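The block underneath contains the structure these notes are about, expressed in structure tokens.
For this view, one protein chain was removed and the others were kept in their places.
Our next item is subunit A:
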């Protein structure tokens, strides 16, 4: 075993001994061993001690009889190591400790009885027979009690036994095995380490609270998040980190919890580093005793701020979508009514109404993507021109202007106006003749009224009505949109001037901050 002896927790040298007694050692059974004393009592009394250096019991000195009597009567595991060889005599309690080594151990030399710890016992014998004592707590040794090595922990106390002459003649050892307790403590330490790792590693704030909600312990995450040191959060100190508006709710939840055995509530908790409150969901499990009474709570507080924000955004989006959808139905109904007023029922109505619905549909598409892709004036114009599907429009169209992002609220009306302009260009204007050209230019100008967007839609090379012989039914719905709806809804100033060969339409609308985006093409 060990080549270096472990230090005992206490050891004392041999006490100063009295001068050797002049009384010669008495030999032979002035006293005898007690009767009874269990299995070992019988074994010791009947053992053939004559085969050992001790000789028959009848020849044992009084000191040996006394020591053996004492250990046989004791419920504590005790073994006596007698003489220089440490001949072993022990009691029932020790036989339980010795396991498979019993009963061969009785009467054997300690070195041979426990060969795996011979060095350890040599040391014991040296110290004991010199009159010293040794004491070990939770001493770990590897024993082979059942034919295989096993880790064993013991509390060991050794003291010398003196013979009649006052000389140390043996060592008495109290051997209390503590393996079970040591292992249990080890498991507890491991389980505590696991809990600590878990409690300190997971993103939740973990805490323990008394039955009424007074904090007993808060994890380091709590300390880091709230900035409360571990002492401040104790008791009701944790409430200081809760948003003042949520304190009453927290107290109410705790009051209910002791009755229901459940704790669940949401509250805001101040984040010290960020100096802001975030929403948390707090849940706790009741820890109960053997009779089912709650003894404390083990709880977590989970940051749900992002989730709540997401949820709120989603609710806003759903409300927005409902608003947009229902509003759109109103717009569709009024478009139908206005179109019908101009075309009357029939094919022309169907055509115009479908065109306008398509334009509305395109702008809804742009709107639905507008959070990722802001709607620019250029995109709005191009969308309408592309939708015309007019041949050779590319070469006859000139678009020029800075990047301007439009507010969502203005896009729909603006798009409908552009649709009317583009449709008229296809049916009656620039795209009806080979010479026709369209230029759409825009710029931003700062004036006393603030920032405004000036857009100019110019069609040139139109055919005189007299030459084609068809009337120019321009105006109507499109013209009302430009001359009335845009001023009404967008505070626009507009001008719609049609000569025999030219159409000039200007739209001048306020452009609040945030409607320009210089980085866009």
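In this section, contacts are C-beta pairs under 8 Å (C-beta built on N, C-alpha and C of every residue); 3 or more make two chains touch, one makes a residue touch a chain; residues count from 1.
Quick note on the criterion: contacts and distances are computed from a predicted model.
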{"item": "Which of \"Amino acid ABC transporter permease\", \"3-oxoacyl-[acyl-carrier-protein] synthase II\", \"Response regulator receiver domain-containing protein\" or \"Paraquat-inducible protein A\" matches, in UniProt, the chain that is not displayed", "value": "\"Response regulator receiver domain-containing protein\""}
{"item": "Residue among A:32, A:314, A:327 or A:368 that touches the chain left out of view", "value": "A:327"}
{"item": "Option touching the unshown chain, where A:110, A:335, A:359 or A:511 are the choices", "value": "A:335"}
{"item": "Sole residue of A:408, A:427 or A:451 that reaches the chain not shown, by the stated touch rule", "value": "A:408"}
{"item": "Residues from subunit A at the interface with the omitted partner, ascending", "value": "319, 322-327, 329-331, 333-335, 337-338, 407-410, 413, 481, 484-485, 488-489"}
